[in-house]
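Up next, chain A:
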Amino acid sequence: MTGVNPFISTSAVIPASVVVPLAAAALMAGFSRFLPRRARDLIAIAVALATTTLTLILMAASAGHPMIYWFSGWRPAGGMVIGIDYAVGPLGAGMASLAGVLASAALVYCWRYFDSARGRHHTLVLIFLAASVDFCLTGDLFNLFVAFELVAVTAFALTAYNAGHPAPLQGAINFAVTNSLGGMCVLMGVGFLYARTGTLNLAQIGQALAGHHADGLVVVAFALLAGGFLVKAAVVPFHFWLPDAYGSAPIPVCVLFAGVMSELGLFAVIRIWDTVFSGLAGGPGPRMRAVLLGLGILTALVGAVMALAQVHLKRMLAFVTMSHLGIYLIGAGLLTPLGLAGASLLVIGDGLAKSALFLGVGVVQHQRASVSETKLRGRGRGLAVTGVTITLGALVLADLPPYVSAAGHGLLVDAADRAGLPWLEIVIALCVVSSSAAVLRAAGRIWLGWGPGESPGPQAGTADDPGEESQDEPDTAGTNGGGQETREPPSRPERIPLTMVLPPLALLAIGLGLGLTSGVEEHAAAAAAAFSDRTAYAAAVLGGHGASVPAADRIAVPPTSAGRVLTDLGQVLAALLVAAIALDRRAARLRRALAAATGWLRRLHSGLVGDQVTWLAAGLALLAALGAAALH
Partner candidate 1 sequence: MSEAVIAVALVWVAASGTAVVLTRDPLHQAFVTGFFGLSLAFLYLSMQAGDVALSQIVVGAIALPLIVLLCLAKVRKDRE
Partner candidate 2 sequence: MSRRARLVFFAVAAAALAATLGAGLAGLPSFGRQVSAYARMLNEVAGPQRHVTDVVSAITFDYRGVDTLFEEFILLAAVAGISVLLRPLSDEIRELPEDKAPDRAIPPPSPAVWLLAVLLSSLLALIGLETVTHGVLTPGGGFQAGVILASGIYVIYLGTNYRTVERYQPDALLEASDGIGAAGYVVIGLLGLLAGDAFLTNVVGLGTTGNLIAGGTIALLNLTVGLEVAGGFVILASEFLDQTAVIRARRR
């Protein structure tokens, strides 16, 4: 740092990071009919890139020094918070900039081929981006709820973008009903905490609760808040909507969902734990760690098993996402800065890789009109670049060094060791290898023509085979809403546009670049330490002493050892091996046995919203019981 107080020079950047995308979205909603198509695309991409830049500036400026911004100019007075604040730290700003990067990539990918329904698609993506930024930066509990709902409303509409097909519509209904109920839980939790503490500011609620013993109200408030956010984070048993929504949403939307939206749910859970509940009397940390780790392990395992069982590529990536979410929850749930740092790097690395995979699948879908692994067998010829992209992405899922995920994995494993839980490494490795192997198996079948072409198991009704394809192609009648002109026939260019091929490669390159950047682990550790420090956070928001506690810098980060690299390479080899076995004709009986053994799990994912809401109710009660055990 140069000694200049970054707060002064960058204070206008903080509101700008939400104002820019919001203003653009509003103007596009109002006037897109007067803009040519190319202008809409260009504006949307430019705004997404600008938002990314602004959040990157915030990430750099807030390192080691949280930035507090009071909207409407209402600073706390007389020990009471009056207005709404943004509490900007590098972790939140980093998460926001990941949203910006992925939104930019998704919009570039949309260029030319994607029918944006007169720009409304771009409007929704920009609002989604602004809501994500708000979600990451806000320091107010009710504002967090509003951001949650804004993310949700845009996401419901984007899921069902291909409204001419039943699957996206049904996925959107499941998604919308479960997540709306989740939102209600969050709001009830907000009400409970307000009734107890008389404030909506996270720092002030935490201050009011600190040192007190949790009673029924606090426990239930925790369960409702965490439960609501875990619906969004798709943690078992709140996860059933996720494959239905991610499996049927358009490809650019999947990128935003898998890379950002679910992660926001986890982000919120850790944020409210760190700022609000961690100060409760009785040292609830270790017991809460057990609860979060249990949920994380369950989610990671279910996701990994289900990913291997899919032949629908988007559903497969949906379950890969879910498995990853479980792993992030394991990292964050260790409730140590090192664990959170590892999870953060994994969120970035895996988020970029998963997005690249989704975009690669999109190219395949666009060119071959299918997303079924078995129907696509041997049909990858002519799509070599995409094949390489998908294979690379899959290897990265297994923590191929020196990609940034490998660094995150290293931190996470080290954090588990230090917490006295070295066996977590095995759980994580199992899940990582399964996810990676599922995608490698698909790549082997599609591009090398290996393996049998038929569906791997005879599970009619539960076979995760794609039904009617929902193509991301022009699907709006006419061109100007009211007109009755016949639409252009869907063009299937022989050459794949570069705007579809390059974004996934660019995302992988960013991840590789971050992995090669020295000191990325230290930065992550410092950001995580600042994020986890409740007293420093409260002091920064509410003023008072101890505002600049650079405890962050003192987290020792283990150096990358040769053993670490060998373990990662071992995971990559294991993933290749599992994929090979999955494709080998001689292992057919093994596959059938495994499919039979996991049939009950696949049947649980019935895709029926009534079942999903029932699980939601049960999950809430379970979470309250666990919360009571942890907090009392």
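These made the cut because all candidates are chains of the complex that A comes from, given by their letters.
The rule is simple: a residue touches a chain if its C-beta (ideal position, glycine included) is under 8 Å from a C-beta of that chain, and two chains touch if they have at least 3 such contacts; residues count from 1.
What you are looking at is a predicted structure, and each value in this text was computed from that prediction instead of being measured.
> Which candidate, 1 or 2, sits against chain A in this complex?
Chain A touches candidate 2; the others do not touch it here.
> In their complex, what parts of chain A are in touch with candidate 2?
Residues 12, 15, 19, 22-23, 25-31, 33, 69-74, 80-84, 117, 120-121, 123-124, 127, 130-131, 134, 140, 142-143, 146-147, 149-150, 153-154, 156-158, 160-161, 163-164, 188, 192, 194-196, 198-199, 215-221, 223-224, 474-478, 481-482, 484, 487, 606, 608, 610-611, 614, 617-618, 620-622, 624-625 of chain A touch candidate 2 in their complex.
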